[in-house]
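Of the protein chains in this complex, one is absent; all others appear in place.
And then chain A:
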Amino acid sequence: MRVMAQMAMVMNLDKCIGCHTCSVTCKQAWTNRAGTEYVWFNNVETRPGLGYPRRYEDQEEWKGGWVRGKDGRLKLRAGGRLNKLLNIFSNPKMPSIQDYYEPWTYDYETLLNAPAQKTFPVAKPYSLISGKQMNVSWSANWDDDLGGSMEHAIKDPMLKGIEDKVKFEFDQTFMFYLPRICEHCLNPSCAASCPSGAIYKRTEDGIVLVDQDRCRGWRMCITGCPYKKVYFNHKTGKAEKCTFCYPRVEVGIPTVCAETCVGRLRYIGIMLYDADRVLDAASVEDDHDLYQAQRSVFLDPFDPEVQREAERAGIPGDWIEAAKASPVRRLIMDYQVALPLHPEYRTMPMVWYIPPLSPVVDVISGTGYDGEDADNLFAAIDTLRIPVEYLANLFTAGDVRPVDEVLKKLAAMRSYMRDINLGRDPRGEIPAAVGMEEEEMYEMFRLLALAKYDERY
């Protein structure tokens, strides 16, 4: 056992209102400068949708992440690392600026400086890349609030295989938001892709960083990252990525995106894991097993053996305490409501998500049954407006069972709490139906609903 600590995040998508405050505060703090105009370390996608950059999840196209070979060995999808070294001078497979979007500005000065003329002055859009006047036809958030569409979202890679379940029609509309930052993976394929060894994982907290001095701008990391969360600064010629706000985290302040999240849906915490078992977990044969495999490398900070090993590994005592109190650990390990994003990329991502539940009641109520009744709720999850299969494609490599279980827990919590809210006797059979104790469910409610500052971070 080699105990390591990892700074991790959970986002509760059931609370995300899609406001993009996180994107803006992150952009303002970190990438509001020349060379990174198109860069959003944190972005928010309306799903279904193509995301940013467009169709980044189509790894057949973009070759990100790892694959498990027939021999059981783990390889970068873009080719083995030897292959990479040998092809270092050829252009890597990466999205073009058009796939992200061509950043622009306007000739704002005109509004003040326009000489006397025949019409009201206007500011026209200009490309920040070419400096020429342009037609705005794509952005970092073109899908915003569309609820998918036949023109764009129909090409969402996550719809593959479930086309019959998603109809882009008024009555069937659904959408939800997916905020994304770097996953700070346990098994980062960006780092493995870097010929210069410029990408590293910080020993003490697992934050994945690009060493700006060592980066030679090969851009292999951009191909290697299946989440497309490493960006190329076209001014410095180096790679840049989300830093998990380490200058803040180091002094005990949460990341910008988390602290400014007005939906109060982000949780940050320490996860202890066994570094010796990461490769084993990333190499399990069946994609559906990856979620549980990743859970199995996490270590229990209450376990005396883990504590001993952690001490031996030089992890400070307060970090062990932090791991015990970690809301992220509770959501991933205790309540099992948080799921990894695209475990099938085998990078062991460390930003996890609670899938969105809503809306659910209308489906059952439409059939004449009491929408709040727990049993009815469970039955309805299969007919959720947001198809469970779509969520499974995002969070469990297509396995609907874990998603289904999370949604049932959330539904059960609401049902259980309604009795308390209305001053009735709480019904223990509701948590029992999803394998939880009453106290456990109540505590989960407090963590998800009250979510005080000190409990979120």
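As a convention for this text, a residue touches a chain if its C-beta (ideal position, glycine included) is under 8 Å from a C-beta of that chain, and two chains touch if they have at least 3 such contacts; residues count from 1.
Following the convention adopted for this analysis, contacts and distances are computed from a predicted model.
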Listed names "Extracellular solute-binding protein", "nitrate reductase (quinone)", "Protoheme IX farnesyltransferase" or "Putative hemin transport system permease protein HrtB", matching UniProt entry of the absent chain: "nitrate reductase (quinone)"
Given A:155, A:202 or A:324, the one touching the chain that is not displayed: A:202
